[in-house]
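Yeah, one chain of the complex is gone here, protein chain that is, but the others are all in their spots.
The chains carry the letters A, B and C, assigned in the order they are written, with residues numbered from 1 in each.
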């Protein structure tokens, strides 16, 4: 599974896409957030961290899979 | 004394400037308004009628004279 | 301040005037001729100004707005003459560091302009014409 990174999350990970090792059992957005916090403690310091599934904001219960486009949405600052 | 007319006051008087006969004793804006109401009853039907002396809104007690530029300001509708 | 009464409004003028490296926010209001009013078809409008006084009143409003809000610049442009549906008749623009002041000042300026600036609008319908606001 690949995760698109933007803004400060790309700086934290040092890359624009994150591959989740096949062995990790991440079923939902919530599981992904827990895993990210373990891998990248700096992401826990952000004001907020949302996840988009197929370019829609998703809550923690949303299932994630290989056929979805998944992206991390750190605090937005457009305008 | 000459009075500049704008908008509907020009239509009512049928001209762009009004000359006040020298014999009329009009000392103030208030006197002018009374005189106008007598000469042109249609001006009394307006929502409001202000007078400007030297291009500033003037209240009824303001003196008027031959050296001032005097104008009638019917209800404005710019914008 | 940019305070003007013109025959034809150039919509690029106010934004060009207001932009600067210090400002973060520009709010612009453009009033245009609508092709209908009170259920009737409007053919055109004629605007007339008591120009020296209108410019003075517009300038006063700009100065008052600058006292009430932290603004960088103010632009007030009004058209006179014969205007067709779709054409701009008034532009108010303000620039400020943050957006609150720009929205509030722009709104206040257009409301005050309509209340105090000696400019008159005659609406021409298919069967008659009226000086707007003249009668109760």
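Throughout what follows, a contact is a pair of C-beta atoms (placed from the backbone, for glycine too) under 8 Å apart; a residue touches a chain by one contact, two chains touch by 3 or more.
Just so it is clear, the structure is predicted and the values come from calculations on it, not from any experiment.
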item	value
Touched by the hidden chain, restricted to displayed chains	A, C
On chain C, residues whose C-beta touches the chain left out of the figure	11-12, 15, 19-36, 85-86, 88, 97, 99, 102-103, 106-107, 110
Contact set of chain A toward the excluded chain (per top definition)	4, 6-8, 11, 45-47, 52, 55-57, 71, 73-79
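Just so we're on the same page, only the chains that are shown with their structure count from here on.
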item	value
Chain centre separation in whole Å, for chain B relative to chain A (CA means)	73
Gap in Å, rounded to a whole number, between the CA centres of chain C and chain A	48
Distance between the centres, which are taken as Cα means, of chain C and chain B, whole angstrom	26
Touching two or more other chains - residue numbers and ranges from chain C	none
Multi-partner residues of chain B (each touching 2 or more other chains)	none
